[in-house]
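== subunit A ==
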Amino acid sequence: MIEIRDLHKSFGDLLVLKGIDLDVENGEVLSVIGASGSGKSTLLYCINGLEKIQQGKILVDGIDVHGKDTNLNEVRQNLGMVFQQWNSFPHLTVLENVALSPRIVRKFSREQALEIAEKQLRHVGLGDKLSNYPSALSGGQQQRLAIARALAMEPNYMLFDEATSALDPELVGEVLDTMQLLAEEGMTMICVTHEMSFARGVSDRVAFFHQGVIDEIRPPEELFESPESVHLQKFLSKVK
Partner candidate 1 sequence: MQPTETFFSGFAPHDLWFLGEAALRTLWLSLLAISIGSMIGVVFGWLLSVSRIGGGFVLSPLLDIFRSVPLIIQLVLFYNFAPIIGLRLDAFDAGLIVLIVYTSANVAYVARGGIEAVSQPMRRAARSLGMTYWQDMRYVVWPIGLRAVFPAWVGVALGVMKDSALVSVLGYVELLKASQILITRTQETILILAIAGAFYFALSYPISLYAAHLEDRWNQ
Partner candidate 2 sequence: MDYNFHWRPVFKALPDLLQAALLTLEVAAISMILGVLIGLGLSLIRIHMKGPVMWLASIWVELARNTPALLQLFFFGFGLGAFGIHFSPYLIVLMGLTFNNAGYLAENFRGGFGAVPDTQIRAARSLGMTAFQTYTRIVIPQVLRIVYYPMTNQMVWAVLMSSLGMLVGFRELSGETQFFASRTFRIFEYFAVTAVIYYIIVKIILGASRLLAMRLFRY
């Protein structure tokens, strides 16, 4: 499980996260919503150790992510991350994109790595694109490639940072379907998202971020039907 205690994060003078407390149980799907600039993406970067924190603690399976003796590269293998910009590696084929890190990070043999990669690519529906280069893929396909690439590390957790917001509207569906598939398979997920239908339909709980704090966190039907916070009411009236 992921345990976050009193997390503070600032960029220079700008305080972005002002004391976050959050537990994510194994198998849970948590959606994080809120206006842009409310700190939701930063939270994911902190969990992954891509950003340093100023105060507080983040434990992933009991390991202190920001501890002095923590091997971040090991922690990250356990935390798959999918970015808004899909970031496929342009110089590698689809198959190589996915097989690279199992081979060089998890030290699998070439054959094993390719096998894992192919399995994950079929899983996300890219089995017929193995030898293509990413430039030949649509944005939606590249984003599914990014998901397969993260899954190939066989992580216990998946972090999605606005995985669909850079996509053309007609490509959003295929990525959300893939995310839903993972959720149904029992993957523990934290999804920063602007897709309210996804947050409502797929997640177990929804957290609303407002100015660096979790303003409200509840199961989706309660949160969307009877929002308590004034800020959340305002936010929901805008996105509807």
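Here is the rule we go by: a residue touches a chain if its C-beta (ideal position, glycine included) is under 8 Å from a C-beta of that chain, and two chains touch if they have at least 3 such contacts; residues count from 1.
How were these candidates chosen? In short, all candidates are chains of the complex that A comes from, given by their letters.
Keep in mind that what you see is a predicted model, and the values were worked out from it rather than measured.
Undergrad: In the complex, what candidate makes contact with subunit A, out of 1 or 2?
TA: Per the touch definition, subunit A is in contact with 2.
Undergrad: Which stretch or stretches of subunit A touch candidate 2 in the complex?
TA: 48, 50, 73-74, 76-77, 79-81, 83, 85, 87, 89-92, 100-101, 104-106, 133-135, 146, 149-150, 153
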